[in-house]
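Here the complex is missing one protein chain, while the rest keep their positions.
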Amino acid sequence: MLATEYFPILILIVLGLVFATVFTLAGILLGPKSRGKDKEMPFESGFASKGLVGQRYDVKFYMTALIFLIFDVEIVFLYPWAVKFRELGWFGFIEVCFFILLLLVSLTYVWKKGALEWE
Amino acid sequence: MHQIWLIPAFPLIGCILNGLFGKFFGKRFVSFVGPLAVGFAFLHSLVLFFTMLNTKGHALHETLYTWMETGSLHLSMGFQVDQLSGLFLLIITGVGFLIHVYSIGYMHEEEGYYRYFSYLNLFVFFMLLLVLGDNFMVLFVGWEGVGLCSYLLIGYYFEKKSAADACKKAFIVNRIGDFGFLSAAMLIFITFGTLSFDRVNEAAPDLLVPGGILATLITLFLFLGATGKSAQIPLYVWLPDAMEGPTPVSALIHAATMVTSGLYMLARLSHLFVLAPATMNLIAIIGALTALMAATIAITQTDIKRVLAYSTVSQLGYMFLAMGVGAFGVGIFHVMTHAFFKALLFLCSGAVIHSLHHEQDMQKMGGLKNKLPVTYLTMLIGTIAIAGIPPFAGFFSKDEILWKTWSASHPILWLMGFLTAILTSFYMFRLIFLTFHGESRVDPHTAKHIHESPVSMLAPLAVLAVLSIFGGFFGVPHVLHFLPNGIELYFEGFYAEVPVGHGSVIAEIVLMVMSVAAALIPVWIAWKLYAGNLDQVNKWKAQFKIPYALSWNKYYIDEIYDAAIIQPMKKCSTIVLWKWIDVGIIDRIVHLSGDLARVSGGMLRGLQNGILQQYALIFAMGTVGILWYLFFLPY
Amino acid sequence: MIPTQHVLILSAVLFTTGVLGVMLRRNVIVIFMSIELMLNAVNLSFVAFARALDSMTGIIFIFFIIVVAAAEAVVGLSIILSIYRNQKTLNVDEFNWLKW
Partner (left out) sequence: MITFATVSDLMPIIPELILTFVAILVLIVDLVGTQTKYRITAAVLSIFGLCIAIVAEIQLFGENYTGFFNTVVADEYSILFEIIYMITGIITIMISWHYIAENKMNFREYYALILFAIIGMMFMTSSTDLLLIFIGLEIMSISSYILVGMMRQSVKSNEAALKYLMLGAFSTGFLLYGISLLYGATASTKLPEIVSHLQEHGVFNNPLTGFGLALLVIGVGFKVAIVPFHMWTPDVYSGAPTPVTAFMSAAAKAAGFAMLIRIFLTGIPYAERWDNLMWLITVLTMTVGNVMALKQISIKRMLAYSSIAHAGYVMVAVVAGSEAAISGIIFYSLAYALMGVGAFGVLSIQSKGRTLETYDDFTGYASQGPKEQVMAFLMSIFMLSLLGLPLTAGFVGKFQIFYAALDAGWVWLTVIAAMNSVISLFYYLRVIVCMYMKDPLDSAVDGNEQPTFSSVFAISGLLGTAIAVLYLGVFPNRFVELAQLSVKTISF
């Protein structure tokens, strides 16, 4: 019957659940729980923390980070083209030019919007 | 082409004009457009009616356009004028026109004058669709539409709480009826593969086993639908409360037209109904029971409109009785005469109420006959007609129903009908005597201002009075054969044949004499009791406490429904589902059991607690559940 | 060579871990990371299938998943940022204005 054929998947699910639960619980149960003052302190690359914990960073940091993230990842589309550069020939080149153009338009947009302004 | 579509188009145009521009152009415009729209429809109906008569036996068909075509189903905006719908057309547009004219005077001081006429036109439009349609779809459009309009018009005085409650009640009760209707339509579609009346009627004898389960089930559902719209046991409770609407509305919707749509449907599908004798018997029994019960309630009511409302329920019971014994044509005949005299009675009561500044209690009337002579005279004509005193309209139709019942060998049902006739005559004359005779019990302050109504209100009364007098001659009984029985000729070959036992001529004459006596004797009793002072009545009230209380409180039906249905529902509120449905539905119950609602706020609502992770959890559980069901649940 | 099944099992485990993480963690950012984990588990299974079937489609799919995940992350982080500015908390349990 069907059930027997699906048995491997059942095992798979059970395994998944077991592993996930075990690891999650292990983290909670076995992990050292020192809730000292030092532990509560934010980690700042090993330096003693300055200022308040709830101190707010300038929104510029986030803005830049997010823009970096998205533009960085878009590069992924250039890889297939780069790998098959010769076979794709002019057609591929034009396609990629379009792609870069679109990225440029968005960059201009971001720029004009002032997201790159630091001050 | 006969341009049948023009008939409903006139009131629709009227409705749109009044609704959109009525407010800006003022009352003059509205009182011109509203009645005129219906008037045109009436004229066109007349033309088509006579065209139809000339092509005897052939209905006028017209397909406006194809509404929808899917698969085997072909639905069109199809209209037909045949014997049945032709008659209804004339009643709706004719009586409707008179009531529109009447409304000009009656509603003159109302603020939402244009709104009222707009609704009323809309109602006429839907009612015309209902009777003109040649398939279930168009009928259903009309069916829902008239329900909506009735709902809007009952709640017209929405600032009154009783009106708002009444409109809710009408709505809910009608939903039960609609459920029946829709189920029946669905079954019919599954069985016949068509929704056209003609084809259903044609195919019924071939496709359905006479007396079979399917035939019985379909007709029972249809009848359930009919009881909802036409106010029969057990769904009649909404009609008396519907009197919260303006009086002309009661006359048009809740006496002459909408409440007869259930009967229309029965008559329309007569070929289907005769295949289910069990349903037919049930219809006859329910009809007779409703007639008798409503009549006994009407005896003690003191609100003038309520007496008339129960009288309507009772008369509708008569019509169902006729249908049930297979006398479809006679039932429809009574629909016609009833439309005349009941509309007349309602309009007269409206005139009385109007001149007494919205006093409806008969205990505060009396002695009005000199002050309102025209109203008195017309109302008296209406009363004679409904009481069944020859030669007024009611006599012919009612006597015919009783005779058909007798000859179909249902003596018990006949007896119930006969008793109802006695009671009818009694409570109607009681109404007349209490209102117009005896000493004036009117509040002295109002008494000074009593005046006869304007011409726009009296003219319709006069026309209807004439119709109530002569309307019966369309169907003169056989024994009296000084005129041919018009109704029988008119409907010849239209309805399904029901084998009717033929009683002897002697029996017919004897029964007729009995009916006349049953109509006349109560008049004398009512005169004795109510025309002078009311001492004797009060003495009897004290003596017959229990029957009186039963009748006065309408057999506690509302209370019984409350105790049997609403209270247990409230008790069951811990059972979550009921609670949910209730809480949303009926505000009253919300108020009564506010805290229980919170207790049972229940599972679903608990699930929707706004916490993101709970949603994710349910999502994941759903996934696991689906996968488990699909792949791991053993067969 | 590692058998495909093993990779698939790993991917299933990662996916389930992600699902559990979404349901168990309280911090919005961690929940978001768990979702990314789920997407990456899917990527893993795509890679495994692509290798087993010797087909490029799976690989191309992964490119798009990565990009979409990044776009989702950007939008998500912006939303989280704006929430944090308004509410000063990132605990999911506290976002339940909208309910019932």
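A few remarks follow.
Labels for the chains are A, B and C, by order of writing; each one numbers its residues from 1.
One rule holds in what follows: a residue touches a chain if its C-beta (ideal position, glycine included) is under 8 Å from a C-beta of that chain, and two chains touch if they have at least 3 such contacts.
What you see is a predicted model; the values in this text were computed from it and never measured.
Note that the undisplayed chain, when the full complex is considered, contacts A, B, C. Within the complete assembly, residues 2, 5-6, 8-9, 84, 87-88, 91, 105, 108-109, 112-113 of chain A touch the chain that is not shown.
Looking at chain B, the residues touching the absent chain are 65-73, 137, 140-141, 144-145, 148, 152, 155, 158-159, 164, 167, 171, 175, 178-179, 182-183, 186, 189-190, 577, 580-581, 583-585, 604-605, 607-608, 610, 612, 614-616, 618-619, 621-623, 625-627, 629-631, 633. One chain of the complex is left out; on chain C, the residues touching it are 8, 15, 18-19, 22, 28, 31-32, 35, 38-39, 41-42, 45-46, 48-49, 52-53, 55, 57-58, 60-61, 64-65, 68, 71-72, 75-76, 79-80, 82-83, 86-87, 95-100.
By definition in this document, only the chains that are shown with their structure count from here on.
Taking each chain's centre as the average of its CA atoms, chain A and chain C sit 10 Å apart. A separation of 64 Å divides the Cα centre of chain B from that of chain C. Across the assembly, chain A contributes 13 as residues in contact with two or more other chains.
Residue positions of chain B touching 2 or more other chains: there are none. Within the complex formed with chain B, the residues of chain C that make contact are 19, 22-24, 31, 92-93, 95-100. Per the touch definition, chain A reaches chain C in the complex via residues 12-13, 15-17, 19-21, 23-24, 54, 59, 62, 66, 69-70, 72-74, 76-77, 79-80. Those residues of chain B that touch chain C in the shared complex are 605, 608-613, 616-617, 620.
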